[in-house]
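Shown here: the complex without one of its protein chains, the others still in place.
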């Protein structure tokens, strides 16, 4: 049996992208410029920023769709469960039917706020005590090792992977490719990050927010004007 | 702690439906009859069956979309993981963030074929031995009880539900509402059931197929002509 | 040749609906109540309104999707061109390939503001003069009769309908069925109506707004709490 690995981090790799602010500009300008819209791109940067801000503010979303970003994400199953509720995206994930799953599991870091205060719909999270942290990490590690051992035992007995994996926890790390356009990504970010300056408050689980934050960094690098416009318009997807 | 429950079945309840063969007919006939299409419905049952067969056979899919079926499904998380990859559908599921999850877990029944033979992309499944079955059930029950106890321990220590649930297995039962139109449902059935007479072979995991079979029964009752056309055209969604 | 008809109105008929505020409630409550969520519906109307307002305000959109409304719409082609850009919907329309199209054409009523003032992205519309109105109606009627006569001439010469229809104007009335869920409908309304109290301003063409207003009336009747919540939250779709 491979040695179990306990992780607290999420990783997001930008695999490929066809996504720039210029893509938004020519897509938007076709409405007024027709066949000349490609030529006009980049002629006037300040006007470009103005146009993108206008589109974001007034919710003209379609010009943001002619873009594509593919990420390779490693995160626990419970994160992917939330992620895949976003339907305007393309997914391919590691499969517990076709592959023996590796013993890599999530445990919270010391920074993870462990205690939930308030009622449904208005939770806040606070730091746990050292004791609460220790109880959590111990309970998790024990569980992971116990169940992974039984997973192995079933596999050794010849039981199919898709049956044996039933015992594995939602904290198991999985990996997937996800491809999104900038509009869908902004919608994802608006719901899966919690930020000051958001017009609508969001209360994402911290672990998916960690993934979203890394995706946002890539997005901001690829499309700085669009990202700026997203911020300025209260982090609402156009 | 509630007593753990071990289940082998899936349940599917039809919550509501606005779906009949007549819906397909008026939607299709608008292309030739315009505003008269509603009146013509039901004038000639044989012609109706012929039209629906024609639409299914020639892949005119849109008339099948003016229908809506809502199901309440109870199944393990690993089934919902596959289910939610179907994006032309609406979902709301029980939440481990907002609710203390109940100790209800999946164990295979004696009918579940436990052994996988062949290579990726061409598996067949065969019965396991009594010993393999016993090993499986034992490994599962031990795992479920062990991890659920630790889940409880973390909750008792005041740890947030969304953190503590990390240890719970993908075999845990969850429940959700799913709403689909008939076209999306036929696509789901074509991929998630394995049937003789299918033009394209599918190799669904048995547990999601159990859910799909129950959904198909409701569909066949609500829309018998459409279901018949689906069968006749090789179980390919139009 | 049938006598040409000149119309200024849009018609929207509610063909069928499976859509009520209660649908939103049970869909939302499954996250906390699991399998009991259906039973709780209707137990406390005030709490129901509160829940729906909360969902709309905080952009929990998925519970609004378990609903379905089918409309039969008659409107000019230029309205349908805009309408069908809304992709979360199902459409079936009268076909110029399969049917001889009837001579029914749009002309503006006296209420239609004819003059556009300001620049791209910030237009306002103002009343035209009587002369402008007369020029418009005359130019339109002449064009419609002239081209429909040529359409007929081609058909009489044995030319295929799909070829001959090329001459027909985008003002020609067509008819279609469209099915949407409440979430998609709210998105449509937010973009295709212009109302005080909207968080984001929209500048729809008046003719599609006339269609949207009629759809909104049906929606408000079917789902009064949801419609109220849509209004309260600035007419942004959750």
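Here are a few things to note about the model shown:
A, B and C label the chains in the order they appear, each numbered from 1.
Operating definition for what follows: a contact is a pair of C-beta atoms (placed from the backbone, for glycine too) under 8 Å apart; a residue touches a chain by one contact, two chains touch by 3 or more.
Small disclaimer: the values here were computed from a predicted structure and weren't measured.
Only one of C:4, C:49 or C:154 touches the chain withheld from this view, namely C:154.
Residue C:91 is the one among C:72, C:91 or C:219 that touches the chain missing from this view. Residues 76-78, 80-81, 84-85, 87, 91, 96-98, 106, 108, 112, 114-116, 120, 125, 128, 131-132, 135-136, 139-140, 142-144, 146-147, 150-151, 153-154, 157-171, 205 are the ones on chain C that touch the missing chain.
Within the entire complex, the positions of chain A that touch the omitted partner chain are 15-18, 23, 26-28, 30-35, 38, 62-63, 65-68, 70, 72, 74, 90-95, 98-99, 102, 175-177, 179, 181. The chain not displayed touches chain B at residues 32, 54, 57-59, 62, 85, 120-121, 191, 200-202, 236.
The working rule: only the chains that are shown with their structure count from here on.
Comparing the residue numbers each copy contributes, chain A and chain C share more than half of them at their mutual interface.
Annotation: 33 Å between the Cα-based centres of chain B and chain C.
Chain centres here are Cα means. That of chain A falls 34 Å from that of chain C.
Residue positions of chain B touching 2 or more other chains: 91, 98.
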